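Note that this complex is displayed minus one protein chain, with the remaining chains in position.
As written, the chains take the letters A, B and C, and residue 1 is the first residue of each chain.
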Amino acid sequence: MQYSEKVMDHFMNPRNVGEIENADGIGTCGNPVCGDLMTFYLRIEPRIEDPNKACISEIRFKTFGCGAAIAVASMASEMVKGKTLSEVTAMSRDDVANELDGLPPIKMHCSNIGVQAIQEAVKDYLKKIGRDDLAGKIKGCPDKKH
Amino acid sequence: MQYSEKVMDHFMNPRNVGEIENADGIGTCGNPVCGDLMTFYLRIEPRIEDPNKACISEIRFKTFGCGAAIAVASMASEMVKGKTLSEVTAMSRDDVANELDGLPPIKMHCSNIGVQAIQEAVKDYLKKIGRDDLAGKIKGCPDKKH
Amino acid sequence: MEHKKKSVYLDNNATTPADPRVIEKMLPYFHETSANPSSIHGAGRRARDAVEEAREKLSRLVHCRTDETYFTSGGTESDNMGIKGAAFAQSERTKIITSAIEHHAVLTTCDYMKKHGYEIVKAPVDEYGIVDLNFLSRAVDDKTLLVSIMHANNEVGTIEPLKDIGEIAHRHGAIFHSDAVQTVGKIPIDMDALQVDMLSLSGHKFYGPKGVGALVVRRGTRFDPLHHGGHHERNKRAGTENVPGIVGLGAACEISMTEMNTEEKSIRELRDSLWIGINKEIGEVQLNGHPENRLAGTLNISVKYIEGESMLLNLDMHGIYASSGSACTSGSLEASHVLLAMGVPHDLAHGSLRFSMGRFNTKRDIDHVIEVFPGIVKKLRAISPLCKN
Partner (left out) sequence: MEHKKKSVYLDNNATTPADPRVIEKMLPYFHETSANPSSIHGAGRRARDAVEEAREKLSRLVHCRTDETYFTSGGTESDNMGIKGAAFAQSERTKIITSAIEHHAVLTTCDYMKKHGYEIVKAPVDEYGIVDLNFLSRAVDDKTLLVSIMHANNEVGTIEPLKDIGEIAHRHGAIFHSDAVQTVGKIPIDMDALQVDMLSLSGHKFYGPKGVGALVVRRGTRFDPLHHGGHHERNKRAGTENVPGIVGLGAACEISMTEMNTEEKSIRELRDSLWIGINKEIGEVQLNGHPENRLAGTLNISVKYIEGESMLLNLDMHGIYASSGSACTSGSLEASHVLLAMGVPHDLAHGSLRFSMGRFNTKRDIDHVIEVFPGIVKKLRAISPLCKN
């Protein structure tokens, strides 16, 4: 099992670590029982008429997990900054893995958890603003326990 | 598989090699099919009243076989020289093997063949002098093919 | 063992570097004195002598007869050969009893035997990793062909009470096999005293070469070969003998014989000073394994709120080489089956780290870890969502 240089860089120097007080959306995926847990905090530029076009203005995360999990969280946080919610919703685990120059096959699930945790945070935001209709369309974290 | 020094000495410098013209007794045991064949030639000091007390005055042999076979033939020829026929008849394969400081277990049959070939020669002598009664008591080579 | 300056190898339970004295003994057998020990010529006889000399050294180390030793390619082969060999050599008994914390070489072999119709029972262990003797006493019966319990566990170092286990096995006529890969060369072993019928060992775990090991089988214990072929190893293990490897194994045995006692003490000191240092600098760390009854070189800890691999990789950046769980499973996603069997919660099992000390470690190695490790833990805890301070 070998990590790419990009993975190692994001792992050793993770971007956007931390929490956001009174975040607009908070999402968690994974479970310490499985060895991976990520929580993302979002600050969102509202767009009342079409929330899917709202942008992520700030993002922070915390991760319990292996090297890949930390690198995925860091890379995903960089990727979604400034993106609209619909863009974030369309993201897949392969997008993050590719951006990291690949992940070992057995670590692909980390990439999954990362994307799902962010989408969970988006979902949280949409619910908070009363748009359960839109939130319902987002898969998010399968069982809140990955 | 390791041979003793004595085996190697008798193998490299076998004593009493050759044939005896008009030998008093000739005995063969073994079979080239099995990889070992020995022929012994005896000159015997006759003792008409009690042939079993007759002495072996000269012995020669020829051997096709492995190192142990050659050493056994050489050592056995040394051992029986001057012995009476009854002493020769009483000899066992262990006597020769012991005298050689032992033989590897899978080579013990060579010792057997050596003793049996000499006893075969004794038998031959006894028959030639008309003492089938005495010859019949000697085991010799089990089936002339060992 | 590493080229870079200041690299610190603390993964001796995964593999030990061969001792330079071992390598020196092996060297002539690669080329100058290379021959097949089955050949009857002079070169072959010298190779044969070298193999038999190594056999004597091995049998002195584990207190057995020379004709009870069978050289193999390592611990895994020995485990396979012992377990499968004992089972297939008979047909009356169908039950194999092992423990929940065995090495995969034993556990996967048992899974395979299960597919072949054998009943497999895994004895549980207590919080320190000691096999439950009461359970064993109840489980072993007249259908039991084999009890296979390791001598010391590779992850946590806990040493099992072999003698008691052997007695339970023999009460019902079962064969007692022990995977002693982690103990041979490190603590004294006496096959008779320990009541062991079959013992697996591996050269590269005690400063011998990789790719060579042995199964020791007490006289009278029947088993089928695993490798069929020529007449090597008294018809029980075919294949041209790995002469340099076997010579190296013998040399490793000889060195261990004379140095075991003093070495055990100095390694234990290193390990204890590491544990004291970590405990002083880092809060919320727990020791895994038996507090006293364990291998001198093994320190397995769980660091709360953070995960093992991320610690490993950070240590690696500082040239410190450790392990998280068994080397063989570190490529897997599952938390250590050993820690889980000991009742360690999943998150703490994921957060486990094994430092294993050996012959070539020094106090400076330990100091380097104590210097570097607290910072790593701090950094990882800072980004952990489980850590609320």
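Assume a residue touches a chain if its C-beta (ideal position, glycine included) is under 8 Å from a C-beta of that chain, and two chains touch if they have at least 3 such contacts.
Note that the structure is a prediction, hence the values are computed from the model and not measured.
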Option from C:Thr15, C:Gln90 or C:Ser137 whose C-beta touches the chain left out: C:Thr15
Among C:Asp67, C:Asp111, C:Asp141 or C:Asp190, the residue in touch with the chain that has been omitted: C:Asp111
Listed residues C:Thr98, C:Ser323 or C:Ser384, member touching the removed chain: C:Ser323
Chain C residues touching the omitted chain (full complex): 1-4, 7, 9, 11, 14-20, 22-23, 27, 30-36, 38-44, 72-77, 79-80, 103-106, 108-109, 111-112, 202, 204, 209-212, 226-232, 238-245, 309, 312-313, 315-316, 319-323, 326-332
Residue ranges of chain B at the interface with the undisplayed chain: 1, 3, 8, 11-12, 14, 17-18, 28, 32-39, 61-67, 69-70, 106, 109
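Going forward, only the chains that are shown with their structure count from here on.
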Centroid distance [mean C-alpha coordinates] between chain C and chain B, Å: 57
Approximate Å spacing (C-alpha centroids) for the pair chain A, chain B: 94
For chain B, residues contacting two or more additional chains: none
Multi-chain contact residues (two or more partners), chain C: none
